[in-house]
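As you look at this complex, bear in mind that one protein chain is not there, while each of the others sits in place.
Then we have chain A:
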Amino acid sequence: MLDALFGHLDLWGQALWGTVVLFFGGGAIALVLGVIVGGMRVSPVPIARAVGTVYVNLVRNTPLTLIFFLFAFGVPVLVEGDVDFLGLAVWALGLYTATYVAETMRAGINTVPVGQAEAARAIGLPFGQVMSLVILPQAMRAVIPPMMSVFIALLKNTTVAAGFSVLNLGSIRAYMSERGENAMDVLLWVAIIFVALVMLLTLLQSQLERRWKVAR
């Protein structure tokens, strides 16, 4: 049991690194793009609302594995030159998770009373500042728990990349079974690592909640 982990530390290290890169890379894209798309969906510009709606509905309704397929097998056909599967996987995860971030943001924005936006507009702030100075800081507080769920889902979704040439915790089982380790032991370790990683995220969540808590 212990041997499955400590006998192959180099491989576990590489696999963990792969998962971490996928998570932070995909998470960064998802956060930036998700906030933008979420903003677009509540913006006063009809075309921005339409683009946001189409993007969310199109990408969110597609299974993640299918998106990976399109990136791993479609992009190389379209683009000349070398293919970086890690980069493709980061984009696939980021674009997919962005739809969830956008919807979570929109839910948060809806928790801010309309009067707040109206008051901000009344003092002459443009849409960008209405969002960044008034609405989003209040919305952020409301969305921490659901947003953390989105990122926990992202963390676990990284394992899908194992089927598309990216070494991560999801592919380690195949390596270990070739090296003669018991598959159940290996999976148990993978589960333990994921529980630990998610606990870190949960810790971050309670930190953020405490910092942005509003006295009621």
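In the analysis below, contacts are C-beta pairs under 8 Å (C-beta built on N, C-alpha and C of every residue); 3 or more make two chains touch, one makes a residue touch a chain; residues count from 1.
Assume contacts and distances are computed from a predicted model.
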Undisplayed chain, where the name is taken from the UniProt record, one of "Anti-sigma factor NepR domain-containing protein", "Transketolase", "Stage V sporulation protein AE" or "ABC transporter substrate-binding protein": "ABC transporter substrate-binding protein"
Touching the absent chain when the full complex is considered, from A:5, A:29, A:109 or A:160: A:160
Touching residues (missing chain, whole complex) on chain A: 65, 73, 76-77, 82-83, 85, 152, 156, 159-160, 162-165, 167, 170-184, 187, 190-192, 194-195, 198-199, 202
